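Take a look at the structure set out below.
Missing here is one protein chain; the remaining ones are kept as they sit in the complex.
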Amino acid sequence: MGLFLFLLKRIMGLVPTFFGITLISFLVMHLAPGEPMSLQANFNPKMTPEMRQRLRAQYGLDKPLYVQYAKWLKGLVHLDLGRSFSPDRRKVWDKIKERLPVTILINVLSMALILVISIPLGVKAAVRQNSLFDQVTTVLVFLAYAAPAFWLALLLMLFFGIELNLLPVSGLHSLMGYEQMGALEKIWDWTRHLILPVFVSAIGGLAGFSRYTRSSMLEVLRQDYITTARAKGLPERAVIYRHALRNALLPLITILGLSIPGLIGGSVIFESIFAIPGVGQLMWSAVMARDYPVLMGNLVIVSILTLLGNLLADIGYAAVDPRIRTGIQSEE
Amino acid sequence: MLRIHQRSFLSVAFLFVSLLVCTKAFGKAPSRQMPAYGDAIVVGSIGDASTLIPMLATDATSHEIAGLIYNGLVKYDKDLNLVGDLAKSWEIKQGGKEIIFHLRKGVRWQDGVEFTSKDVLFGFKTITNPKTPTAYAGDFMEVEKAQAPDPYTFRVIYKEPFAPALSSWGDIVVLPEHLLKGKDITKSPLARHPVGLGPYKFRLWKTQERIELDANPDYFDGRPYLDRYIMRIIPDPATMFMELKAGGLDWMGLSPVQYKRQTDTPFFRKNFRKYKYLSFSYTYLGYNLRHPLFKDKRVRQAISYAIDKEEIIRGVLLGLGVVATGPYKPDAWFYNPNVRRYPYDPQKAKALLAQCGWKDTDGDGILDKDGRPFSFTVLTNQGNSLRDKTAQIIQYRLKQVGIEMKIRQLEWTAFINDFIDKRRFEAVILGWTLGQDPDIYDIWHSSKTGPKQLNFIGYKNKEVDRLLVMGRRTFDRKRRKKIYFKIQEILAEDQPYTFLYVPMSLPIIHARFRGIKPAPAGISYNFIRWWVPKNEQKYILP
Partner (left out) sequence: MEAYSAVQMDGPERSRFFSTFFRLCGNPLTLSGLIIVGILVFTAIFAPVLAPYDPQKIDTYHVLEPPCSAHLLGTDGLGRDCLSRLIYGSRISLLVGFVAVGIATFVGTVLGAIAGYYGKWVDSLIMRFVDIMLCFPTIFLIMAVIAFLEPSIWNIMIVIGLTGWMGVARLVRAEFLSLKKRDFVLAARISGASDLQIVFSEILPNAIAPILVSATLGVGGAILTESALSFLGIGVQPPTPSWGNMLTEGKDNLEIAWWLSVFPGLAILITVLGYNLLGEGLRDFFDPRKKG
């Protein structure tokens, strides 16, 4: 079996998962009480039952659930996510499209930040297991994890934005004069605005990744080939960074793929605190307004991203570990 | 325009429908300078707009933006008198059944096309078209026919004399026919790129981030002084306040705590001006009158006596509000100050309850009758901290007279759909936003108790019904006043709601803006005349 066949198999495996996700989301949404906000028109006294019925028909809400789902699936196959129920009636994809880049940007940056900090931390903690360094960093990363994100965000805003007046409080870029800035200035402007949001969304993830690196590293360090390498008289640095780390990071790839939904989920909180117009906020307002098409669209996008992440993780794994693609998969 | 409002403070939205008793809190008198053009104002809003076609929007933010882009035939001036806007003048004939508007000539839509009576007629046809999902068709359903006999005359004839008629021809109903004719209004690009004829022109809208408007140099009433209006959407109130402090906002609505405690510093005194005036809304505790617990009016009166309204205003509003005694605010011309009041008196409450047979026979601290304890659940909407605190204070006070009140907070759509509309509630804490006209037919008339209608508490009183109809048909202000005075007396006696409070609007605006003149209409009625002296302008636009 070649890599291609392996990939094909994996992708085929993702399809039922994907439809499972859409089915569960659809059911949860439509079985819950409440109706789309726009159907209520805020207590409109002139909203006759007939008129509501017509609106329901317009939205397709009068059909049985399976018909609605089939219709939605049909749209999906044609890459059509439908139109929002909100008064602007915009295409769902247009709504998501304009917000996706910023959410992805922040999540990628925060992921990078997590890895850059937590891998060296984890390695060092493993190498010096139970040392003071190990203990102190353990407490620190757990403290970072334990702080409620919105609280931390506000404290940082207050400190850096108001007390020190170093960083902007919220938003993505300056309001005035932004258009006249040169490219470099623009990048600097964005950077200043993104420092706090990226930091806040990253900080909770440090604990997971650094602890994972630590235990994975500990595992590897006990292996025979490390002992061999050491016995050969290789310098300790080389043993750790060239031989051990590589193998220790392998399982981390899987965790990376799986952490995507959590990261995007966390976006709801920091996007609304930092007034960032991303997917998280869109999702939340769609929940509150029962905007089913937008909700479904968002879930589709997020789950596709996650599945892609998992797939990439698989490929990465297969690329470095040939046993997997040849099918000698050991049970977990 | 009648709307239940979901959140009150922290959204400047209110200013546009707000009112009376404006007092300037601090700041020196503006110096005598010539107004200058230039600068921009940055306004904070919690929520984004939904659509910029006024008749389709139900949220305050959309109306606030659309109000700067569109105009109506008439508008309220600073003293809340109806004056001409796009209409130069009008005639009322046939005892109020007919109105003839004479429109201004030479007014142009922002794309250069001239505004004519056809645009009004088109707007009227659109709003009364059952296919248009609008919440404001009500007043226009009273119209028998509307005509545009020539480009500058618009004529409407009502089925019967209708007192709120004139005021209904505001900015909701005028639409550019040449851009919308024959198109589905719900899918029109105007929802996101409006073309109006008002003082400001649409510039850009970044969803959930900001909306920018530019001054309309050709505005028929003179170009506004401020070059640009920017609304920033900041969902978290704590962030919004920090942004104000950091200089990122020029104008926001304060919460009572922010007004009283957080802005009383040298920094704010130097850089900002605060204003306060009664908002055009009130908050109430409403009872489901179909429920056996609340059938007896003495029980409702007892609850009113058991609630210390002053305490709520002190604790929740920090004194920034007044006690509500009926469905109007105290500074309206139709407000009746001499109705029955219910000062805090737990003894009287207990006595009244005892009269109705409610006594604590089993000694558990909760009154009971026929073996059933006096216990009910009050519903309120999530995310309104003032209402939430109000509920907690009421809960605490009712417990002291032996009534157990549970609080259940519901997310807005579920609240309206599954509980209010289906009448599945015992009591609610909610608020009403009201217009400038005393007509409250939709809320209190017994014909409005049907499903999905606004008299959801099920209030039925023949006398009130009669008076409500009479009030709608009467034009004479003195006679109308008498009618609505009587309605207020009956409501105060019946206590179908325990009227709680009228909160204040608490806007704060950067000190560089001049020309702000608080009036009965609030502060924003003369927004286009606000200006910043050249040497203080902060944002220089290219």
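The chains carry the letters A and B, assigned in the order they are written, with residues numbered from 1 in each.
Just so we're on the same page, a contact is a pair of C-beta atoms (placed from the backbone, for glycine too) under 8 Å apart; a residue touches a chain by one contact, two chains touch by 3 or more.
Keep in mind that what you see is a predicted model, and the values were worked out from it rather than measured.
*Asks:* Among B:221, B:296, B:388 or B:404, exactly one should touch the missing chain; which is it?
*Replies:* The missing chain is touched by B:388.
*Asks:* From the list A:6, A:69, A:93 or A:145, which touches the chain that is not on show?
*Replies:* A:145
*Asks:* Quickly run down the residues of subunit A that touch the omitted chain.
*Replies:* Subunit A touches the chain not shown through residues 16-17, 20-21, 24-25, 28-29, 32-34, 135, 138-139, 142-143, 145-151, 154-155, 158, 207, 211, 218-219, 222, 258, 261-262, 264-266, 268-269, 272, 283-284, 287-288, 290, 295, 298-299, 302-303, 306-307, 310, 331-332.
*Asks:* What residue numbers in subunit B mark contact with the hidden partner chain?
*Replies:* Touch set of subunit B with respect to the missing chain: 237-238, 241, 255, 257, 261-262, 311-312, 314-316, 318, 382-383, 385, 388-389, 392-393, 395-396, 407-411, 414.
Here is the rule we go by: only the chains that are shown with their structure count from here on.
*Asks:* With chain centres defined as C-alpha means, what is the inter-centre distance between subunit A and subunit B in Å?
*Replies:* Each chain reduced to its C-alpha mean, subunit A and subunit B end up 40 Å apart.
*Asks:* Across the complex, what residues on subunit B touch subunit A?
*Replies:* 2-4, 40, 42, 48, 50-51, 56-58, 62, 130, 133-135, 137-138, 141, 186-187, 191-192, 206-210, 230, 232-236, 238-239, 242-243, 245-246, 248, 411-414, 416-418, 420-421, 442, 448, 451-454, 539, 542
*Asks:* Contact residues on subunit A for subunit B in the complex?
*Replies:* It comes out as residues 33-38, 40-47, 49, 51-52, 54-55, 86-90, 95, 98-99, 150, 154, 157-158, 161-162, 165, 168-172, 175-176, 180, 272-275, 277, 281-282, 285, 288-290.
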